[in-house]
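Dumping the structure here so I can ask a few things about it.
Every protein chain of the complex appears in place save one, which is left out.
Think of it as A, B and C in the order they're written, each chain with its own count starting at 1.
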Amino acid sequence: MIVVMKPGATKEQIEHMIQRVEELGLKSHVIHGTERTVIAAIGDKRDEHRQSLESGPGVAEVVPILAPYKVASLEVKRERTVVRTGSLSVGNCHLGIIAGPCSVESEEQTLSTARAVKAAGATALRGGAFKPRTSPYSFQGLKEEGLKILAAARAETGLPIVTEVIGPADVPLVAKYADVLQIGARNMQNYPLLEAVGVVNKPVLLKRGASATLDELLLASEYILNAGNQNVMLCERGIRTFETHTRFTLPVASVPYLHERTHLPIIVDPSHGTGHSSLVPRTAAAAVAAGADGLILEVHPNPERALSDGFQSLTFEQFGEAMDLIRRVAEAVGKKIEPAPGSRCRVRIESAAAN
Amino acid sequence: MIVVMKPGATKEQIEHMIQRVEELGLKSHVIHGTERTVIAAIGDKRDEHRQSLESGPGVAEVVPILAPYKVASLEVKRERTVVRTGSLSVGNCHLGIIAGPCSVESEEQTLSTARAVKAAGATALRGGAFKPRTSPYSFQGLKEEGLKILAAARAETGLPIVTEVIGPADVPLVAKYADVLQIGARNMQNYPLLEAVGVVNKPVLLKRGASATLDELLLASEYILNAGNQNVMLCERGIRTFETHTRFTLPVASVPYLHERTHLPIIVDPSHGTGHSSLVPRTAAAAVAAGADGLILEVHPNPERALSDGFQSLTFEQFGEAMDLIRRVAEAVGKKIEPAPGSRCRVRIESAAAN
Amino acid sequence: MIVVMKPGATKEQIEHMIQRVEELGLKSHVIHGTERTVIAAIGDKRDEHRQSLESGPGVAEVVPILAPYKVASLEVKRERTVVRTGSLSVGNCHLGIIAGPCSVESEEQTLSTARAVKAAGATALRGGAFKPRTSPYSFQGLKEEGLKILAAARAETGLPIVTEVIGPADVPLVAKYADVLQIGARNMQNYPLLEAVGVVNKPVLLKRGASATLDELLLASEYILNAGNQNVMLCERGIRTFETHTRFTLPVASVPYLHERTHLPIIVDPSHGTGHSSLVPRTAAAAVAAGADGLILEVHPNPERALSDGFQSLTFEQFGEAMDLIRRVAEAVGKKIEPAPGSRCRVRIESAAAN
Partner (left out) sequence: MIVVMKPGATKEQIEHMIQRVEELGLKSHVIHGTERTVIAAIGDKRDEHRQSLESGPGVAEVVPILAPYKVASLEVKRERTVVRTGSLSVGNCHLGIIAGPCSVESEEQTLSTARAVKAAGATALRGGAFKPRTSPYSFQGLKEEGLKILAAARAETGLPIVTEVIGPADVPLVAKYADVLQIGARNMQNYPLLEAVGVVNKPVLLKRGASATLDELLLASEYILNAGNQNVMLCERGIRTFETHTRFTLPVASVPYLHERTHLPIIVDPSHGTGHSSLVPRTAAAAVAAGADGLILEVHPNPERALSDGFQSLTFEQFGEAMDLIRRVAEAVGKKIEPAPGSRCRVRIESAAAN
């Protein structure tokens, strides 16, 4: 850390801060500039000391030098993580395609969607049984009945199931049925929930909160990794900005940015990221070109009858067309959508130093 | 709702949408404009149908007419809610002052702060025993031991206790000690938690999420109100914007805006809203001038030794000076800080129609 | 427009607003809902009346139905505009590649870059002679000398020149040398400047302001189109959001969104959009996959010696690698980079109604 003193900082204030730095177990190193003094604080401690030093007398700011996350960091593990479950492979050269309805509404709706997305090339089925809804008066999901319908769809199609869990108390139940536990954007910093999925032996898909920084996303993943579960996929699903023509703003540069910093695979959600089905295919293609390791897409047999998110759901036909575009772009950038598990690809690790 | 058709919408598409509106139990009313057709959908249903109609063929957008929240609305209850517990009165002409450390760190730290803030005029004590922290490697709070320290501080000073609860499983324990349950910004849309505090007989202080709209804040409060707990205080604590010179951006216009729409009292948090102790007193004064019903402020005996949020915590002396400024502005706008419970003031309800 | 009255609006207020609507030359149409009354205002007037009606007594809000822009609209011109000048073709199936240094610094730097980008496949040369700089103490450009250097680079390589103009007084001078006049993000709403380039017979590249909505971008283009210049290219270069890991946030969904609304071609600027050269190639590829009609990229012989924007400039080698990736993705989505002018492609106009 670099402790930047204010221009008028007194000798006493500087001495005081040197002492503070050393009390924290860090080595201090003072540099007297032409207008300001800065104190370098050397050691392996991270974020926690920053706040403490920032409130010292005469301190203008404290500039962190080390990233606050550890286990998620490409500095710690140089090989890219590939998350696999059944036909779903996500990471490195594998492009996972997770598709299905926003909410599980009925067996008929879920099974017909599962068949359609499988036929078009999806490698996993998504569907919400527990729905976090902005309004208490909106449809909240079929809960366990929904999970059973998802399990039936898996039994028929072989697609692994990706479904959301919204509270720590529901984790055992959801984990009984699901192949991948999804943590929604609203819950990215729901720490008891992160800890609960961290002790489960199933992959986790962690969505970025609508106003979370990428550092905060990586730190949220550390809660899960730190609890013991190493199979974490990060999901960029759009951030909240002044733009209102799309539901959220989807920053595709997050994909190469995260790939420079973490070994965890990155999924993109163009359905929530744009909020309009007409924008989804092109945005999905863009995510793949940016290097995404997976896509999660909303598909519904009849979007205008959907109980949630109809405006951003693709019809079966639109999903098929989107998959054609996605497949062409995936091939152009060296990614494979692989329905068969176990296949391997050449490991390409870009060196962080080379970037 | 107003269903706006696209310019080239066909007669069949328009007919289809009229039928859809009527299937939803709404009355349709078609208006043929010079360039577009719009269909008014009349009835008392709210948000859930909007999404459904938006994905219809030829539909450009669906414009809601009614606010999506109900019980929180000033349209439903015209009398301003005053939340009272012990010496804390929040709402109408009562200005509550909730002050104390970010985290409970020790009995000594908490008791000395409680004494100091009481002496300077605070009407409640804040302090975190369960701390939601961005990093899993940061101090997570003293948990039940912290709650006991808070209870001890209340026993000595008489100040009611405001403290955060971060998971539904902890609600009974926290409610056993606390006078007010705080829901933090990260948990504004943690619905199992909102439902859990909705069945407790203690007031709730609900913080706005860093990227939540005010409609979403009001809808989150509806989860609590709808579960039966009517003693809800809303808290503006700043939103995340491109500004980085403050920790968050604190939009004081939220206060008059919310007062036009809801009967619930509005609290402002200038400590998190600015993130720098030097900006807190002036921003607190601004919040009071804007009409805030309460303030929540971080105070610490020695901010640079604080285990969390030291850079935004006031010293005892700074808190005393801030209180002088706050008191002068409160008087100028007709608000009273009242340590004695039970006192009344003239009920001023501005008519929403008059605004 | 739809005038939404407040819940408690009186009969007099409603009558008043009906009269106001009719005074504005619009036809009124009243709909009495279960809780609110709305008045549809029918006619072809656009934005100007909205503000006027919004301040009427008892009015909750006024909802516009028509887009505020006209000439730029796909409703007005259904054929996509292709902007051509020399080897640069932008629009429809043509992908223009505009590359070069941020600032013209010397003849050697500019000519070597022009040769290198041409060799790698660029179809136009960018370079700033008039530089709008945040600080008055930064390098402000070589001005006319820089324009002469650009002209020399064109003479040697045949690449048309894209360069920025920052004030109306400079338009004649810049137009004397440039093939395309660039309006920078800071000047998107500099109306005297927009009007000045609107009467020049050269194409204009109009960059989106860092906090401009897409409607505002389209309205800014209307100033140019309305003044008589129909050769306008819109450029998405990123918006300012809470994200700080990239210089701006680049929302690629802007490309399909704008393509649904306007016939003007859309260019993307991944250099400013990300601010880090290592993120540029992937983001450029994403923009092409999203359907962009052109890219504008910063390239410098020695980025760390650049007088501006070195951190986001590609070296010649990096540009060559980026072009390989861009070319593969362009082919996957049916776009051609054409050094030879005059070639044609099948006109694909997606119907807006079909979206």
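The rule we apply is simple: a contact is a pair of C-beta atoms (placed from the backbone, for glycine too) under 8 Å apart; a residue touches a chain by one contact, two chains touch by 3 or more.
This is a predicted model, so every value here is computed, not measured.
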item	value
Shown chains that the omitted chain touches within the full complex	A, B, C
Contacting the left-out chain in the complete assembly, out of B:Cys93, B:Val232 or B:Leu250	B:Leu250
Contact with the hidden chain (one of B:Gly43, B:Gly127 or B:Gly291)	B:Gly291
Among C:Pro7, C:Pro168, C:Gly320 or C:Gly334, residue touching the chain not depicted	C:Pro168
Which residue of C:Pro101, C:Gly127 or C:Pro303 touches the chain not shown here	C:Pro303
Residues in chain C touching the chain absent from view	20, 46-48, 51-57, 68-70, 132-139, 166-170, 186-187, 189-193, 209-211, 216, 219-220, 222-223, 226, 239-240, 277, 303-311, 313
Contacts of chain B with the absent chain, listed as residue ranges	211, 213-215, 239, 241-246, 249-253, 255-257, 260, 270, 273-274, 276, 278-279, 282-283, 285-291, 325, 328-329, 331-333, 355
Where the unshown chain meets chain A, residue by residue	2, 4, 6-10, 29, 31-36, 38, 40, 42-44, 58, 63, 65-66, 75, 240-242, 244, 351-353
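In this section, only the chains that are shown with their structure count from here on.
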item	value
Approximate Å spacing (C-alpha centroids) for the pair chain A, chain C	30
Contacts with two or more other chains, residues of chain B listed in rising order	240
